[in-house]
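Please find one structure pasted underneath; my questions will follow.
Only one protein chain is missing; all other protein chains are in place.
By written order: A, B and C. Residues from 1 in each chain.
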Amino acid sequence: MKKPIKIAVIGGGSSYTPELMEGLIQHFHQMPIQEIWLVDIEEGQEKMQIVFELAQRMWKASGIHVPIIPTVNRRKALKDADFVLTQLRVGGLEARIMDERVALSYGMIGQETNGAAGIFKAFRTIPLMLEIVEEMKELCPNAWLINFTNPSGMITEAIIRYGHFHKIIGLCNLPYQAVLDEAKLLEKKPEDLVFRFAGLNHFHWHKVYDDKGNDVTLQILKKAKQQKLSTPANITQIDFQQELLESMNLIPCSYHTYYYNYDDMLKKQLQEFNMGNTRAQQVKKIEQKLFELYQDKHLDHQPEQLKQRGGAHYSTVACNILLAIYENKQSEMVVSTQNKGAISFLDPECVVEISSLIGANGASPICFDEFSYSAKGMLTLMKEFELCVCKAAVLGDYGLALEAFVMNPLIPSGQIAKNVLDELLVAHKKHLPQFQQVIETIEPAIEIKDDLVKKMLKQQDLLKE
Amino acid sequence: MKKPIKIAVIGGGSSYTPELMEGLIQHFHQMPIQEIWLVDIEEGQEKMQIVFELAQRMWKASGIHVPIIPTVNRRKALKDADFVLTQLRVGGLEARIMDERVALSYGMIGQETNGAAGIFKAFRTIPLMLEIVEEMKELCPNAWLINFTNPSGMITEAIIRYGHFHKIIGLCNLPYQAVLDEAKLLEKKPEDLVFRFAGLNHFHWHKVYDDKGNDVTLQILKKAKQQKLSTPANITQIDFQQELLESMNLIPCSYHTYYYNYDDMLKKQLQEFNMGNTRAQQVKKIEQKLFELYQDKHLDHQPEQLKQRGGAHYSTVACNILLAIYENKQSEMVVSTQNKGAISFLDPECVVEISSLIGANGASPICFDEFSYSAKGMLTLMKEFELCVCKAAVLGDYGLALEAFVMNPLIPSGQIAKNVLDELLVAHKKHLPQFQQVIETIEPAIEIKDDLVKKMLKQQDLLKE
Amino acid sequence: MKKPIKIAVIGGGSSYTPELMEGLIQHFHQMPIQEIWLVDIEEGQEKMQIVFELAQRMWKASGIHVPIIPTVNRRKALKDADFVLTQLRVGGLEARIMDERVALSYGMIGQETNGAAGIFKAFRTIPLMLEIVEEMKELCPNAWLINFTNPSGMITEAIIRYGHFHKIIGLCNLPYQAVLDEAKLLEKKPEDLVFRFAGLNHFHWHKVYDDKGNDVTLQILKKAKQQKLSTPANITQIDFQQELLESMNLIPCSYHTYYYNYDDMLKKQLQEFNMGNTRAQQVKKIEQKLFELYQDKHLDHQPEQLKQRGGAHYSTVACNILLAIYENKQSEMVVSTQNKGAISFLDPECVVEISSLIGANGASPICFDEFSYSAKGMLTLMKEFELCVCKAAVLGDYGLALEAFVMNPLIPSGQIAKNVLDELLVAHKKHLPQFQQVIETIEPAIEIKDDLVKKMLKQQDLLKE
Partner (left out) sequence: MKKPIKIAVIGGGSSYTPELMEGLIQHFHQMPIQEIWLVDIEEGQEKMQIVFELAQRMWKASGIHVPIIPTVNRRKALKDADFVLTQLRVGGLEARIMDERVALSYGMIGQETNGAAGIFKAFRTIPLMLEIVEEMKELCPNAWLINFTNPSGMITEAIIRYGHFHKIIGLCNLPYQAVLDEAKLLEKKPEDLVFRFAGLNHFHWHKVYDDKGNDVTLQILKKAKQQKLSTPANITQIDFQQELLESMNLIPCSYHTYYYNYDDMLKKQLQEFNMGNTRAQQVKKIEQKLFELYQDKHLDHQPEQLKQRGGAHYSTVACNILLAIYENKQSEMVVSTQNKGAISFLDPECVVEISSLIGANGASPICFDEFSYSAKGMLTLMKEFELCVCKAAVLGDYGLALEAFVMNPLIPSGQIAKNVLDELLVAHKKHLPQFQQVIETIEPAIEIKDDLVKKMLKQQDLLKE
């Protein structure tokens, strides 16, 4: 039996933590745990205390004794850790609401990890993640960093490229959900099908083969049209164009709807926005309810309501990766990791989201060479976009930030792009130390755009008719 | 002295032909001409006759005897030609007006060579150009094909990739204009500066160095901001964002304004559209006036008004390339030709627009490695887009056409994209034989979109306020 | 239960067939067999009959009834086959003896699949394999071709590139042997280690990781030095230079000894040659003995002596691949298949030998990015060499054959290379129809080199001292 592990969860006060606990309890017999440290910041201490107490009740109910230590001292938590899980959110949901609402107020897509909002989530998060990695190099150089923090792909990229730290794997629950859904659609077990994913985080495609080696991608696309696949809780459902998908012979991920149904998604989002009900605002309400539930001293398991939060299967995916590494399983999972040629037209050193074998030696990507023209073109664009965002985030470079805005397919270029960029820089001033100098020159001028915003809002009203 | 050449001009009835004649007259002492054949289709015979008579008067006035032969028999014109110049327009200006107006009626950019309109110009033109190339292989296998027909880059790509014909050079007058303008801006002679261009036709960037080797790109960008550079007659002037250009350290081409100032350009275009005055419509009026002028029996030179047509320096560029090949000059020009590594991240076999040495052995591209993230990302996207359009044009493939629409940055994806695609397919039915089967299935359903169009038009009205 | 399979074994009279039978018998419960067809040519009928009778005795002893049909009618055997196994040898061992002895007579390495001999094995075999593939397209288009015929990598390359047939997997028993040996060396079970191979057939390297993810490549290299690893029966043992391997941090394959210990191997080979005892000659004797054994009417199992033949584990490897495909196992094996980016600096479309997941959908390569300068340089050279040999083999092109000789690291360039090329072309005239025209021009001049050969032989004598 291998030695019990120490786990540090950064962003320990997250509403997702109970789900993680449930998974760790279930797999304890395979992967014994020495200690679990929950880390959060001062402002998050109250929420962390609630989560910590729930976690303690859950472990107690399981009959397994594992010490859980809540702390604001990250260095203590990291010291000699075997696995570091990051699930933090710089600026909290307020920052996300700001991202989405500002974008939408200009008539742009407002989405947590895509477009203008996604860029700013990266800007706020990357510097902190690089700090954590520096501490890991010192305090737990042999630990694996398992990152769930979004935008997961760009964060993995930044940590490898600028943090020069390679023991990181970026994760997302989206591919796992697709596997379950599509197996069900074909009335098969997931293990009787072969799924191969490739692309970027929240921008990947996949193909499916049956146990006779037949490509059943098209078959799934056709069935999905008839029977309506579920999409993640956070994405409005609009049908993909069947002719597009058949031409590509690829199954897109849910977030592709912003790129393939831009016009329709924008209209839907503007309706929600005008009703004061963006996704970020919805999530905030759900979170508040969850924390009320968590405080129930009798609750000693993950409440059913958490599943509606959006990050379904978070626990399964997290435990799968921990086990795959711990037991050197060489099992197939979809992760953000260095490309190494798996997508042959991208730089071998850049980070992609790709079906990989996972074991104690990390992730070994499996080659995927099935891209259509549009998939290849858009994927290359988005990878350069990610590289541009990462560099801008590290340097606090305004010109690169503007390049990122201009090249992003969800942001209309022109004066409007610059206005949103400027407004978000000023709005998130507190969490963007690297952009301080830039922000100081923008701030005085930011008022003047008010008129434009009002006009845009008027236009959006018209679209509601 | 080398032997006199036979030139065949396909689309000989074009209003540009007189400019070409002027150039050939001026360079006759360097490059003697045996015969000039003007070729056009039946419907164009009247215009060709006018142009032919003007051309005859021009050569007569020059005192040089060169036989000019107008014909609708393309095979006769091609027989043993040394140079074949193509400047044709399938469907005439009516087709362009249709392209631009349909796109605009859905609230999209409507531009001859970009977005939805550009795709359809390619769809109409590529099959004809492949026919011409097959005839050239038989009738004048050693001739050079000098292509001015737009979209010049995609046509060059299709001819090399699907026509397997390599003696083609694609041309555009845009880079030549930039050289003149920017030298003037710096108060230098063009020959005292080094200009290096790279990208795609109507989607390229360039850098400039002075005679001490200093990179003066930024200096030009700054001066251009103060003094306003002229843009081609066909493009509305909107300032590029200075921070964007400085971050890229590249000078974009005029057409980049659609990609870098999308939102602002769209608004301007919608205003023109609502006033019934799209660029295509303007051009039609100019053309009508030109042909009135051309009919003047006393006119024996290129009229001044031609210069305002948009294709300034057409003659200079055309004669430069003929001379560079004829005299094996190895002089530097910007042409559409196979990449061969000059842009290292694109396929060596694809067609790019690039500074090249031009001689009797064709074009030898000069390496260019100065792309920023956004330039690299957008360039790769646009090249895949071009490849997708070319293949769709050759196969008449609806799915690929839809992929091209979805990936193009000037076309919002979603139902609206499909609607514009369907409507343009039906509208150009006559000139799209390769898409006949597809069109038959779409045609019956096309009416239903009328309501949407009306709603969009109403929205556009609001933007005019 | 899936349906029972039909297997066609081309080169069915091979001495390896009994080993294959043993494997099929052992795995019959997992993979039921409908029929086994043994195919050979007229000249091989006698040997095939012996093998056929032994096979029948073996199946009978197993208590399982499977019809075995020996035939010289390849088309009948291929008809509706599920798996086609190729283990043929054009020209038999006589041709191999000729290859090796001619090379050695000029003082060059003479080795079945490497250097001049390997080139000629490819020249003789590729045209026949392309014929077989054309028949498969007609008679069993859904079958998988499992190729053991050497040079296995070049044959796989030729079949994909020139036969445009993709359902082929090339195999070799070398990697399997390495896994067994090295696990033993570390006193671990193979399944507790991770082995990753990459390169070309008979020209690959690998790395090993333990179950904690540690790179134990260097550890193996050090232990192997102390304890002497076994090498395949056909390769003389000379130690690799430890400093070289440590610098590369890669474990070479056994055949690399010709490239890393060229001078020493050459001397050993020349000694064997001068004693009239080249490897090919040894193999011939072993084969003769095997067939004597096979004729024993009481023998109903694979005789122990077969294991000393050189192709140990042939049966295991063959059955593993059949089962992985039949049961869609997605298990890791080392095969010759299209690169698809796994070795990022080689063309994604070329064939490499690489750790891959094997299932009903074929081989999915796993990325490998651990090449040192010398490994990268030599691998790229050898891949271009393979492409050159394949094209020369298909076209019967003398110039390309000479290019292949000149670039091969085991063939000294210059007049001597040309002489060996010419002599082997003439020697194998009967089996090189594609080179007939070339050979006719060479043949009359071939005598004149006799003197040189004699001189060379004299020199070699001196080396024996």
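Simple rule for what comes next: contacts are C-beta pairs under 8 Å (C-beta built on N, C-alpha and C of every residue); 3 or more make two chains touch, one makes a residue touch a chain.
Given the structure is predicted, the values throughout are model-derived calculations rather than measurements.
Considering the entire complex, the omitted chain makes contact with B, C.
Among C:Glu94, C:Glu246, C:Asp296 or C:Glu443, only C:Glu246 touches the chain that is left out of the view. When the omitted chain is restored, the residue from C:Met58, C:Met265, C:Ala342 or C:Ala427 that touches it is C:Met265. For chain C, the list of residues touching the undisplayed chain reads 238, 241, 243-244, 246-248, 259-266, 372-374, 376-378, 380-385, 387-388, 391, 397-400, 402-404, 406-407, 409, 412-418, 459, 462-463.
For chain B, the residues touching the chain absent from view are 192, 194, 196, 209-215, 325, 328, 330, 332, 339-344, 348, 357, 359-362, 364-369.
Just so we're on the same page, only the chains that are shown with their structure count from here on.
As a matter of contact connectivity, taking chain A out of the picture divides the rest into B | C.
The most centrally placed chain, judged by C-alpha centroids, is A. Rounded to whole angstrom units, the spacing between the C-alpha centres of chain B and chain C is 55. Centroid to centroid, with C-alpha atoms defining each point, chain A and chain B lie 43 Å apart.
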